[in-house]
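Accompanying notes for the structure given below.
Omission of a single protein chain aside, the complex is shown with its protein chains in their original locations.
Here is chain A:
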Amino acid sequence: MEKQFPIVQYVDEDGQLVKDDARLDKEQLYQFYRAMLRARMMDKKCLNLQRQGRIGTYVQYEGQEAAQVGSALAVEDGDWMFPTYRDHAATMTFGHSLTNLFLYWKGRLEGSIPPEGKNIFPPAVPIASQLLHATGTAWAEKKKKSDRVSIAYFGDGATSEGDFHEGLNFASVFNIPVVFFNQNNGYAISVPMEKQMKSKTIAQKGLAYDIPSIRVDGNDILAVYFETEKAVERARSGGGPTLIEAVTWRYGAHTTADDPSKYRNQQESDQRRQTTDPILRIERLLNNQGWWNEAAVKEMQEEITDEMNDALQASESVEKPDLNQLFDNVFAEPTWTIEEQRMKHNRISKEVGQ
């Protein structure tokens, strides 16, 4: 099966082009580079903020920037994105604001709200359930005869869940314009791939559903971008769903609440920073092309730092929400039960001085 689903690569670890027909222009490469740099700086910032107690438990993705950013750049305004709570590199690339991302990790519902005109679902916390939402939403687009598509993100562990299979099956049966974008980073928290499934690839699971499937080097943003673009175009033109397995690696823990050295060789993981790292790879590519511009990169870093600091400041100046926010959005019109509970809470909290 691994032979049937070879890992598609455009750029190797040394930054050499291995695919002759890859479109390549300097401006686009810098766009890729900047988006990945922004994602990485944001991840590091959030990790630091969590350590300082300024945000809650955080879910990091460092190492997976090419997979998330490359795929997110391949969809357009009007398309639908279904992230998990690890996929904010994808959502911020698609247009989610950094302020709202900080708010999300501060435990604010506002953090899930995308900018007007951007169809981004609140991050899925249960595993694989969002694949069905992506399918249903794209199904609606198909019924409306639009050419909008959905992209759903999920990890390797998610493919063990029923909803993964139900999502692929529905999408296949009804020929729905959805891209199932898997990030295979080898571990579902502590359970390695070989204990998760006997199949050697995730892409092969698409065979059972007659869904075109592909494995890409998830640390090679060109491979991710161009192959996702093809899948998106197929969906847009009525060709139905695609399953993409982006083979990648995350350096850090599952979340800030676990310690990866308990279940994998963390030294080996850290060594990957020198070899498979997605940002290093594009730096090498730029260098090899003679396009590397130190000053431009420095400027980028400064711009991103300013953007993050502004967003953080904005998120930290938002006042704690009124508890009424909780009662207002359970139903379109609160039921009497909720109204009574709201009034009772307000009365008692006055009495007990809280």
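In the analysis below, a contact is a pair of C-beta atoms (placed from the backbone, for glycine too) under 8 Å apart; a residue touches a chain by one contact, two chains touch by 3 or more; residues count from 1.
Convention: contacts and distances are computed from a predicted model.
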Legend entry - Listed names "Quinol oxidase subunit 1", "Iron-sulfur cluster binding protein", "Alpha-ketoacid dehydrogenase subunit beta" or "Putative spermidine/putrescine transport system permease protein", with the criterion being the UniProt name of the chain not displayed: "Alpha-ketoacid dehydrogenase subunit beta"
Inset, instruction - Give the residue, chosen from A:154, A:170 or A:187, that touches the chain omitted from the document. - result: A:170
Legend entry - Hidden-chain contact residue, picked from the options A:135, A:159, A:204 or A:242: A:135
Legend entry - Residue of A:162, A:192 or A:238 in touch with the missing chain, whole complex considered: A:162
Inset, instruction - Could you tell me which of A:125, A:208 or A:348 touches the chain that is not displayed? - result: A:125
Legend entry - For chain A, the residues touching the chain missing from this view: 80, 109-110, 112-114, 121-122, 124-126, 129, 131-141, 143-144, 150, 162-163, 166-167, 169-170, 173, 325-326, 329-332, 335-337
